[in-house]
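A single protein chain has been omitted from the complex, and every remaining protein chain is retained in its original position.
Letters A, B, C, D and E mark the chains in the order given here, with residues in each chain numbered from 1 onward.
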Amino acid sequence: MIYLLDIMLIALTAALINNFVLYYFVGICPFVGVSRKVEMAFGMGLAVTFVISIAAFISWSITTMVLMPGAPLSAFIAGFFLSKEAAATIDLTILSYIVYIFAIASSVQFVEMYVRKFFPLLYNSFGVFLPLITTNCAILFACLTIMSHVVGVENPKNVWDLGRAITLAFFGGVGFTIAIVIMSGIREELELCDIPEPFQGAAITLVIGGILAIAFMGFTGVDSGIRNALMPETTARVSIKTPEQTLFFDNEVVSIKSHSNQIGVQ
Amino acid sequence: MPDSNKKLDTIKDFKSSDVKENTAIHVAPSPHIRDTKANTQKMMIDVLIALTPVVLVSVYLFRAYAVKQLLICLVSCLIAEYVFVRMRGRSMTLKDCSAGVTGIILALSLPGSAPWFVGVIASVVAMGIGKIIFGGLGMNIFNPAMVGRAFVMIAFAGLMSAGSYENITGLVDAVSGATPLSAMKFNNTSVEFSHLFFGNTNGSIGETSSAACIIGGLFLVFKKTASWQIPVSIVLTVLAIAGITDVAKAGSGLFIVHHLFSGALMFGAFFIATDPVTSPLTSKGKWIFGFGTGMLIMIIRLFSGYPEGVMFAVLMMNAVTPLINRWTNPQPMGEA
Amino acid sequence: MIITTLAIAAGTMLVMAVILSFVLGWANKKFKVEVDPKIEAVIEILPAVNCGGCGYLGCSDYAVAIVTDNDPVNKCTIGGEACAKGLARIMGVEVGEMVEVFAVVHCGAHTLNRLKKHEYRGEKRCMAAHQVAGVQGCSFGCLGFGDCVRACHYNAMHIKDGLAMVDFNNCIGCGACSKVCPRTIITITGFKKNKIPIVACSNKDKAKDSKAVCQTACVACKACTKLSDMFSITDNLSKYDYGAYTADHYEPAVKAMEKCPTNCIHFVGKPICDPPSKKL
Amino acid sequence: MTNFRNNNLAQAWLVLVIATVFGTALAGIQIKLNPVIEANKIRETMEKIPSLILDPSQAADIKSHDLVIQSRVIEIEKNGISKFYPVYDVHLKDGSLAGHVTKAKGQGYADKIELLIGLDAGGNAITGLFILDQKETPGLGNRILEKPWRDQFVDQPSGTTLVVVKSKTGPNNEIDGMIDGISGATISSRSVTSIVNTTIADIRPRLLPIIKKENIIRQENE
Amino acid sequence: MGLFRLKGFPGNGNFRHGIHPPDNKHLSNESKVEVMDIPKIITLPLLQHLGVPCKQLVKSGQMVKYGEIIGEGEAFISASLHSPVAGKVKKNTMVTLPNGMHLSAISIQTEGEQVSYKRLWDEIRSKDWPRDCISIYDPLTIVKVIHSSGVVGLGGAAFPTHVKVTPNDTRMIDTLMINGCECEPYLTCDYRLMKEAPRAIVAGALLTARAVSAREIVICVEDNKPDAIQKLKEATEQTVIKIAILKTKYPQGSEKQLIESVIGLEIPLGGLPSDVGVAMSNVGTMAIVGRAIIKESPLTHRVISVSGRGINQPKNLFVPIGISIDEVIKFCGGLTKDAARVVAGGPMMGFSFSDFSTPVTKGTSGITVLTHDEIKSDEETSCIRCGRCVDACPMNLVPTRLALAARYNNTSIASQYHIHACFECGCCSYVCPAKINLVQLIRTGKKLAAASQNL
Partner (left out) sequence: MADQPTAFERFVQGILPENPVYRQLLGLCPTLAVTNGMKPALTMACSVAFVLLCANIVISLIRDLLKPHLRIVVFTLTIATFVTIADRFLAAYLFQMSKTLGPYIPLIIVNCLIICRCEVCASKQSVFTAAADAIGQAIGFGLALSSIAAVREILGTGMFFGMRVLPEVWPDWVIMVLPPGAFLTLGLLLGLVNWVGIIKSRRSS
């Protein structure tokens, strides 16, 4: 129940409240470029939603298996060379950006080739949008957001599982679709408007984007409103104590002494 | 046939120019007659007439505050329209009264306590970004007054809360400070129905009195300047959702009354959502539009951080209006 | 520790790159779809960034549009000029080898020259006015409501005193104006010289009828055909053979212009936007 | 040989080389910079601790190793969700407990709000409040960052539930447990207040046993 | 919808949308049809119908008799031309018809002995038109005679009638609908014809029905013409002809709308009445068909109404085709001082013109002279998308979008929204509060769309 609510709120937030395009400004290029026809925009939205879900799956898997500190696969390999403790601290998160962009690019290309060869009809309706997606920030943004909820989270129980990751990605794509379809509808209307010459094209699109962003601000806080409405706070029941660390403070330097490892900064 | 021959002679002397003498004949494509009863200016004047009760009540309730706000918005809307149209080098469009209508609706949707520059900025934004940038009257996608209001609402959120209203006349004393909806949302207090209906509450100067809005709105609907489908569907949707919520909470019914008669619901349903430019063309589309607006109003009111949702709901539905038009595009006869 | 970390990072990247190149290389062969070699050549030239800036769905979509629909080759902002030139070479649409073409208006009557003109109330468009009888006496001449001006993207058409005029400095001969002219009096003509003679009339009526409606109509008097064999009369209207025009034909044409009783032969072209007439 | 040249790997040799080189380089950078970044993250919190616990005058002349900070995590389970509160127990150099600082997170108006709450030793009163991270509406909600507003929380007893009121006018001015709401941003001020309330309610019972332990240690030392 | 059902018919006597302009028929509906005198000169354009121009058969200087064929409609969609006078053929002249067509015309100088036009009219309105001996005429002969008599639809479009009545194997005609709606304001010629010569109409209808082998014949009249309904009822007694009384509404007389009103069927987009088993013809055409077959006289005359506040004496006239409009106007007392626009046809779909030497053609159903007050229209303002045009369009189109598409030369949007379904009835322009010339724009849009499809 709580998990479902969580999923629902992640979906709602990604699709409407913090819309990828109108709140985070990712995917602006297709938002401006490929929003002239509703059919085109819808196809683009579908393709993004599809690819973003695949990319989320791949990046979540790679992050949890290989990249994050103490990830099983890299720790296993490092275990051949290092002690068990040291192997568990192998941290490859620095490679994450490269890995993500490659995962996206190759999955897009693979899917495109596959669909083109075996489903020519499907390719004509949505495959043609695929190449445009590689440089779509929305996909990478979704991967990064998922990463920030997987790596470096203080509370191990708050780490996102695959379900949450894919929900965010999928509904992020849905939000992108909503924004771009609305925009394309408006732009079709604008074909018949007497727009001042300097504003034709990208400028008016951005201004409309601004007004849409204003409108979507009306949703701010809907997620917490729903959470409060469905799940009022109740009192605590159980508590567990966790290991302690000792830290010393002075004005200039922070030093941490913990039981497991020591990092000194000068 | 001697008779006809004689007549032929008379016709012989007759020239084309004789017929046309003293007349200025001109040509034009069909149709040659027009319905003279309706024109855009008259429609706009109808809206102005319909707004009079609202304006009068607001002036009665808020005195100088309302007068000041109305004047500021009206004047700056007209000036903004003039300047922007001049910048475009187009013929003047002040005559069609649409700028005046926008100005008055904008003023009525602002709280009386908002400082002068709020009205001015809202007017400039409404005219510039809301209207002229799309090509002027009839081309705008979003309701200009709502664009202006939304802009200042977010830009000057602190100044826009009616809570800072200073009670001078003594008429508005039902709730100190907060508007009925925010009082309800944040403090769980409610206001009597009669206050809501006649407007002795706080809020934007035009929205407090539901009675005035309904009177003006019915006039508009009666004159067919505004469609009846939109207000009806908005009110029904809000009624249904508020009713369900009320039943779920086992409320007293005041909840429904609040949602129906406070906030800008009546004002919005009759004067803002019905703006023909930004609402769908067909009656089916208008039902969908009204339903969507009502849904969004209630979602925003119930769950979001804002106590009031008409403005955002209308802007959002304006944005999807082209899509609604597309989906409800009438099938030509013989196509189906 | 450090060495191991470095090695594992390098190893991860290497493994990833190997897997990638294998999978994609295999897929490329396995899923190969035969396409027009011309399209492939175009794709080679395009930047393959797939930014969508051209308004198409990625570079290959644009390539298809270029090859199959003959779309303009200069839409790629990323590739810029070099890209456009390369594309033009493939498509063989080299600009510059062709004769310059301009729009030419085959009507020379200004408002005052027109007879039997009536006030027209209605949509101020040639296409609408053309369907109404009696806007002006002449059923062939320029209506002067400027459909061509609106159609022109290069600011090369103007209405002056009820007559469409071409600004030859701006005209690129795209033909947009001639497509929208309901009376088809604008033609796209190859200019072998800077200035060429045109017959500024399209009235195919007999002399009596055309004279009745216009002061500057061609009355098919054959004066021009006697001076230059480039002129010929068809349908009560003089015509000039532009295709065979050479420098030798200049003098006779000037004479014909001077001889024409209704001044309907004009010389038009660069460098001036021509309000052509000798007496009026 | 030709077969080898046409091989995908051979074609992509440049990619392979670059990938390997770049991967190694990045790993090097990681090893070099990671400690700095980690320290940055910790410093972000640590820097605030003295001002949250101590008086401003005291906080100003904190010297090297004047404070010993012990960190631990308290886990609370509610409705099947567990919540984590990182708690920093701050000891003076002489070993006496100066107070506790806890990090708390909760839903604000726009997004999550992250707070540091300072409590005196024993958790009886709030000694300080600091907002680490928020995305509230600029100009309205983000006025929770302003010191005068935050200072209202200081010296509030932790036993009472704090309430946001419209304005603390008149004689109510000094009544405990009243927080003046920010006009126009009721939700943001309420969010902060409710995060504080919940956090204190959650962790206060967990603070006490340790305090007792500390006292015992001190007594033994004496 | 559906509340009111037309008795005896599947339709409900009404169609969707439409408008109610003031009909102003009172100006001329009480004046009896008067017979014009023989004009001195007759001008007969070679193309007075839809389709291919007819081939000229006479030369300059040649003498012709009344009713002699002077132009032959060789092509299938074409109609022959007959001389309404006896006289001498003069040199061809160029005429510009009100609909903008610029073409060559035969002119005939009246000379010699003439038939009496009064007698022709009396013949038509006499009561002795046969109703029961129709079966002696062979269907194929009827079609042939219609063709050779040059009969075209007199409702306005002037579509050659023989094309409509030629039997077609693929599309069987079930119902013959006689259109007597005359929904255009001002025009009363059909009304007068129905009132004064119902028998001729009935005879023609029976003959036509025989030609197309229709089982049902329906005469459709709007409910604002009770007199005509009464007369028709009398004339159709003991025949199979039914009379449908329809709601007065513009454009009730348009064939698609009429079929929807009476039969309740919609003609497919781009289709013809025959797609739903209907043949449709105007009442005037029926009278001419009857006359052509029974009296063996070709189409040389027609009834027109000259009406409007800009004319001194509004009248209904029986005129020879080819008579100059000058003379007609003169016969009606000339134009008043404030006449501003002269329209061939009704004010909704007629063509205005300025050259009064233009002849009356087969398709001219009337001349409407409008005054300055009537046509005074405000300046055009921007479309405010009020949707009134959508509510008025009988074809259920979105005129504002079509017009804007035409204005911005956007043919793809225009085609997408079915610009070709528009038949230019003018309802949208009539109701538009912004005074946008919607129909005119749509008309240009249709041309542009057609042009772009050809490219």
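What we mean here is this: contacts are C-beta pairs under 8 Å (C-beta built on N, C-alpha and C of every residue); 3 or more make two chains touch, one makes a residue touch a chain.
Only a predicted model underlies this, so the values are computations on that prediction, with no experimental measurement involved.
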Sole residue of A:W60, A:F102 or A:F219 that reaches the chain not shown, by the stated touch rule: A:F102
Contact partner of the left-out chain, one of A:F141, A:W160, A:F176 or A:F219: A:F141
Touching residue (missing chain; options C:K85, C:K124, C:K192 or C:K206): C:K85
Chain not shown, touching residues in subunit B: 115, 117, 121, 129, 133, 151, 154-157, 159
Interface with the undisplayed chain - residues on subunit A: 22-29, 32, 94-95, 97-98, 101-102, 105, 134-137, 140-141, 144-145, 148, 196-199, 202-207, 209-214, 217
Missing-chain contacts mapped onto subunit D: 11-12, 14-15, 18-19, 22, 25-26, 29-30, 33, 36-37, 40-41, 43-44, 133, 137-140
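Quick note on the criterion: only the chains that are shown with their structure count from here on.
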Touching both subunit A and subunit D (chains): B, C
Common touching chains of subunit C and subunit B: A, D, E
Pair exhibiting more inter-chain C-beta contacts, B-E or C-E: B-E
Chain whose Cα centroid lies at the greatest distance from that of subunit E: D
Chain ID, smallest distance between chain and overall C-alpha centroids: B
Cα-centroid distance, subunit C relative to subunit D, in whole angstrom: 69
Where subunit B and subunit D are represented by their mean Cα positions, the distance between them in whole Å: 48
Where subunit E touches two or more other chains at once, by residue number: 351-355, 375, 437, 440, 443
Residue numbers of subunit B (touch at least two other chains): 24-29, 136, 139, 154, 305
Touching chain combinations (by label order): A-B, A-C, A-D, A-E, B-C, B-D, B-E, C-D, C-E
In the complex with subunit B, residue positions of subunit C that touch it: 118-123, 128-129, 131-135
Complex contacts: residues of subunit A adjacent to subunit B: 38, 181-182, 185-186, 188-190, 193-196, 199, 204, 207-208, 210-212, 214-222, 225-226, 229
Complex interface listing, subunit D residues touching subunit B: 109-110, 137, 139-140, 166, 183-187, 190
